[in-house]
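Note that one protein chain is taken out, while the other chains of the complex remain in position.
Entry: chain A
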Amino acid sequence: MTGVSKAPRRAEGRRSLRADGLGLLFCAVMAFPVYWMVLTAIRPAAEIRSNPPRFWTSEPTLEHVRRAMASETFWSSVRASVLVGTGTVVVSLLIGVLAAYAVARFSFAGRRAFVLVILSVQMIPLAGLIIPLYLLLSDAGLTDSLTGVILTYLVFMLPFTVWLLRGFVAGIPIELEEAAMVDGCTRAGAFRRVTLPLLAPGLVATSIYSLVQAWNEYVLAYVLLSSNDKQTVSIWLVSFQTSFGTDYGALMAGATLTALPVVVFFMIVQRRVAAGLAAGAVKG
């Protein structure tokens, strides 16, 4: 008996060792561009141009990072991006949480249609909407204003927020609200005192996720914002590209600076967002 069961186990072990090797190789290949970006950002300029390339550096330097940060519009673009991101998140959360609550807790005529619209809106390619959005905002005198950008970002942020929060609300047992109402709370009171505190992690996850989206968006900001002091980080990075040409050290430093906050935030909330999306997908 033991002899029989041992052989497959050893084969199993060998197979999982091979799988592990493959998995690590995959990690190395996937992570290489990120590694190369950071390495280029922190190595001396002479090393960047070495041929054959070297895959580590013995003398890291912050020279490129300093140069990137010293670029005229860096801090103003960070400021613009933070403002746009925060504005979008606040507006979409304020109105999105209401709709999410309605969809998760009420059954009403038109609920299904509403959900379908929320879902299909996410399919519309943004590129197709740039022209009319631009015309709309230029009619309203909101081109070259951060408010205008915030409004347009609602197009893709709001449906997503509603969908994600709906999953989080559905995850909170309705019995808790009912108990509060039996104890004399109004429905709004039960929402404020019971559901909202429990929803906090979901709200945080959703807002960080949206913040990341706003931070990364390029085309709309590029079309809508023309003054230098209102450009967002994506625009900064691209204009950096053209003005610095092939100064890849500074460029990769800029890329690293742009990516860093996003990657850190995203890694923090990713699990929660995935859970919320899964909860959202299960119940239509």
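The definition used in the following text is that a residue touches a chain if its C-beta (ideal position, glycine included) is under 8 Å from a C-beta of that chain, and two chains touch if they have at least 3 such contacts; residues count from 1.
By our rule, contacts and distances are computed from a predicted model.
You can't see one chain of this complex, but its UniProt record names it "Sugar ABC transporter permease", from the set "Sugar ABC transporter permease", "Exo-alpha-sialidase", "TonB-dependent receptor plug domain-containing protein" or "NADH-quinone oxidoreductase subunit L". Of the candidate positions A:Met69, A:Val82 or A:Val238, contact with the unshown chain belongs to A:Val238.
Interface residues of chain A facing the missing partner chain: 15-16, 19-20, 22-24, 26-27, 30-31, 33-34, 36-37, 40, 48-53, 94-96, 98-99, 101-108, 110-111, 114, 116-117, 119-121, 123-133, 135-136, 138-139, 151-152, 154-155, 158-159, 162, 167-168, 170-174, 177-178, 181-182, 187, 198, 201-202, 212, 215-216, 218-219, 223, 234, 237-238, 241-242, 246, 248, 251-252, 254-255, 258-259, 262-263, 265-267, 270-272, 274-276, 278-279, 281-284.
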